[in-house]
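Please see the structure below; I have some questions.
Of the protein chains in this complex, all but one are displayed in their positions.
Going by the order they are written in, the chains are A, B and C; count residues from 1 in each one.
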Amino acid sequence: MSLLKVSHVTKRFGGLTAVDDLSFDVHEGSIKAVIGPNGAGKSTLFNLLTGFDRADSGAATFLGGDLLGRRPDTVVRRGVARTFQNTQLFEELTAHENVLVGVEPSLRAGFVRSALRIGIRAEERDARERADHILRLLDIERWRDVIAADIPHGVRRSVEIARALATGPQVLLLDEPAAGLNGAETQSLAAALYRIRDHGATIVVVEHDMGLVMEVSEEILVLDRGRKIAEGPPLLIQKDVAVIEAYLGEEVEDDDV
Amino acid sequence: MGSAELLQYVVAGFKSGAIYALVALGFTLVYGSTGIINFAQGEFFMLGGVLSVFYYRLGLPLLLAALAGVVTTAGVGLAFERLALRPRRDAGALVLIIITIGGSMVMKSLTRHIFGPDEATLPEFTPGPSIAFGGVAIERQALWLWGLTIVAVLALTWLYRKTRFGRAMRACSLSHDAARLMGIDTARVVMVSFGLAAALGALAGLAVTPLTQTAWDVGATAGMKGFAAAILGGLGNPVASVIGGLVLGLLESLSVAFLSSTYKDAIALIVLLIVLFLRPQGLIGRARREKV
Amino acid sequence: MKRTRVILVLLTIVALLWALGCAGKPGEDESSLPEASAEPYRIGVVISLSGTYAGLGGPEQKAIDMEVARINAEGGVNGHPIEIVYEDDATDAAKAQAAVVRLIDEVGVIAVLGASGTGQTMAMRADIERAGVPQISMAGGSAVTAQLSEWVFQTPWPNRIVVPFVLKAMAADGYKNIAVISDTGGYGVDGHDVIVKSAADAGVTIVADETYNPGDADMTAQLTKMRGANPDAVLVWAAGKEAATIAKNARQLNMTQPIYGGSGIARLEFISGAGEAAEGVKLGTGKILVPEAYGEGTEEYEVATSFIDRYTEEYGEAPDIFAGHAYDAFGLVVDALGRVEGEATPAALRDAIEATDGWIGVGGTFSYSAEDHNGLTEDDLVMYVIEGGTWKLAE
Partner (left out) sequence: MKRSMGVAAWMALVAVIGAVPLLTDDRYLLKVLVFVGINVIIVSGLALLFGYAGQISLGHAAFVGIGAYASAYVTSGLGLPWLVGVLAGTTLAAIGGLLLAMPSLRLRGHYLAMATLGFNEIMYVIFREARAVTGGNDGLSGIPFPEVLGVRMDTPASIYLLVWGTALVVVFLVANIVRGRPGRAMRGLHGSEIGALACGVDVARLKIRTFAVSAGLAGLAGTLYAHAVGFVAPSTFSLEQSVVLLAIVVVGGTGSLAGPVIASIALTLLPYADALIPGLGKDVIAFLQDWEADIYGIAMIVVVVLAPKGIGGLIRAARSRSRAEETG
């Protein structure tokens, strides 16, 4: 059953068409990878889906409603969370506090109840426990009370994933989570992705690390210059000519030189 | 309202407009290369006047005193950038603004301690009665003001367009990281921009002193109006800042003509807020989108 | 559960504190002022040594310092030396109030001189009246004595006598239609109100009425509007540096009408700032600018020249009108102290000040009464004209 249905989404920046009449589905409980050379429109697609940018045309139906044109915080409340290519952590807050902010959508306490500390004890305690639980899920509870600025690069990505997870999403959009990770870190990220999916979230991940993509994703969407050039299970995509050309450039005929 | 009288209002508007334009150029220069608004720009305007008076009273001839005033103020601008801003150069805009606010407080109060509270003036550059031109009287000092504004904007445009240093400044305004990758010493660019902005502010300050006198507390109003002009035209673009200054001066003068003078100051504030709320990039500038 | 109970306790304590506050501390005694025995008479002075009125506080302090030294050298008053305690209100109403409370309660002064500005003077009134200590203010705003308080006196010539004086002089010189320009500061607004009220009975009509804000760079727009109403003369009511700019702008606009003004432009900085544009400007104020105005050989002349000569010799510059106001304020208190029999309590001193009749000061001859706490009349004013870069007596 398709959880998220993207149909005919287009986005132009002046002359350049960043996303060109793109349609695809994301099935519930699956991990879908989106690959393509730089500038293929991957991050732009994420921005359109999460309200950080407005699409020129098309629709993205999620649980019966259209995601496009919504404000970013509304998109999150509906259950679609994301991370960023360059992490947007709260540098002066600890890892635990960063994730705690992520718990925001499920909290009810406003200014008045917080000020008078009436009826928020339970909500606050649950929020803290939830954050600790997610830190453990991502295996980064050791960094609980360290401020983001002092956390090494590899762990920062996991903190941002944890923060996105804390919003209680049904769909998690990860923008190049493996960028800058070494072999071991990538392996533990793969394990974490499985745990997240088993935790009940559907994942769409933009990634260049083919090893990781082939290993975790059930379906791969390949983009080039904003257009879908291939979609299907990893084995099929691997052999697809169009994909190879997109990445490696056309075959050079001898006489062209 | 006769046409001569209307023209007189326009001349009056362009006279104060030229003052706002010169201060606005200082804002544009610093914003161009550092992306921040220098809240101490108004104090550079004040220092231009006060220091020139100080040198003049030492006995230097007017031109030398003016030059010394501009150079000393430029020195203050360089020192301020080097000592206060440089250490936190990569901090966010908020931190840099606070440093310039602190700087303006110190410069203003220190001037009162050193040069005393009373106002002072300078003789006109070319003394003599105002020039009659089609029923309109134009003060000679106003001609100096317009001349200096034109020279300043041409020089700045030439610097930006034609010189290597100008290109380095424009690179910095787009992105310090990229500029550094190109081997541009961004620290030097920022420092020189501050020196130049201080000199421009000082130039405006001393050119207006024969008309309106100078004192330790003239910086605040000039700074606020200069910023309103810069933002009205479009921050970062020298020609736009001058247009912003002239338009603001005209609006004020016409508001006295058609409304009443109590609204004269409020006009600059209202313009500032309207532009900020509706079109922060100003009449001419391009919007700078923050990429996610 | 334990936490909420503790917080409730906490909140009740705070509520208790409030309640305690409402009840006020019982047994508040008023008379905690030290007795004025053979020790020195302590006088408090609140002036602006920083902030926008920094230019007024300086000369005021110099005048008082000079006079205290002279009086104490002559053995003080009835054998008591005078001790002056200064406070800088930094042109801020809140600081002025804190300063006056410190002087009254902490230092135990028997009189307060100041403040330099009208706003600061008014801020002190509640405490002056509560403690019952006489105050002589050097601020020129009419409100100081228009809103009469038995404890508050004033030395400068208030707008309500200077404005009619200048308007009558303009009418006498044959200028009926006048254009008025005033600043939006305390002095300018106060003067403007009096001008509007007393123009008719002074025999002049206002054909243009413009204002400007302190700090304005250019007034040509307002002057163009005034020129359009082709007035016979221009009346400037302003205290700041912008007045000189107005004179210059007017001349540059080829406005040939004569310019008149009040005490606000009776400053050397106006002449140096306006340059030639100051030539021919007429202004009405006290007689301090040209001692001959007191009439050579008269006692007023002796008093004024002695003050001007001593001040010039001590500080190397002639005293301005603000120094004169401070000299008068201090002189009035010393004179009143001399007339107090027995112990110089603040109340006795207040009565003595109010009884002042014909005390010759620099600003004029002061005669206070229960209704008039300003003590000056039009006879203490005179018209000047600026010629050759200095003030001359106008015929």
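Assume contacts are C-beta pairs under 8 Å (C-beta built on N, C-alpha and C of every residue); 3 or more make two chains touch, one makes a residue touch a chain.
These numbers were taken from a predicted model, which means no experiment stands behind them.
Just so you know, the chain we are not showing touches A, B, C across the whole complex.
The chain omitted from view is touched by exactly one of A:Pro37, A:Pro72, A:Gly154 or A:Pro234, namely A:Pro72. Touching the missing chain, out of A:Asp25, A:Glu124 or A:Glu185, is residue A:Glu124. Among A:Leu16, A:Leu116 or A:Ala191, only A:Leu116 touches the chain that is left out of the view. Screening A:Ser43, A:Thr167, A:Thr186 or A:Thr202 against the full complex identifies A:Thr167 as the residue touching the chain left out. What chain A contributes to its contact with the hidden chain is residues 50, 52, 71-73, 76-77, 81-84, 88-94, 97-98, 100-102, 104-105, 107, 109-111, 114-117, 120, 123-124, 127, 142-143, 145-148, 150-152, 163-164, 166-167. One chain is missing from the display, and on chain B it is touched by residues 36-37, 39, 84, 87-88, 91-95, 97-99, 101-106, 108-110, 113, 220, 224, 227-228, 231, 262, 265-266, 269-270, 272-273, 276-277, 280, 292.
Interface residues of chain C with the unshown chain, by the touch rule above, are 3, 6-7, 10, 13-14, 17-18, 20-25, 28, 49-50, 52, 85-86, 88, 90-95, 97-98, 101-102, 105-106, 118-119, 122-123, 125-126, 141, 143, 147, 184-186, 189-190.
As a convention for this text, only the chains that are shown with their structure count from here on.
By number of C-beta pairs in contact, chains B-C lead all other pairings.
In terms of the distance between Cα centroids, chain C is separated most widely from A. Averaged C-alpha coordinates put the centre of chain B at 37 Å from the centre of chain C. With centres defined as mean CA coordinates, chain C is found 71 Å away from chain A.
Counting partner chains per residue, chain A shows two or more touched chains at no residue at all.
Only residues 1, 5, 8-9, 11-13, 15-16, 19, 112, 117-121, 123, 129-130, 132, 137, 139, 208, 211-213, 215, 217-218, 220-222, 225, 252-253, 256-257, 260-262, 264-265 of chain B touch chain C when the two sit together in their complex.
The touching residues of chain C, when paired with chain B in their complex, are 50, 52, 54-55, 58, 184, 210-213, 215-218, 220-222, 224-225, 227-228, 241-242, 244-245, 248-249, 252-254, 269, 272-273, 275.
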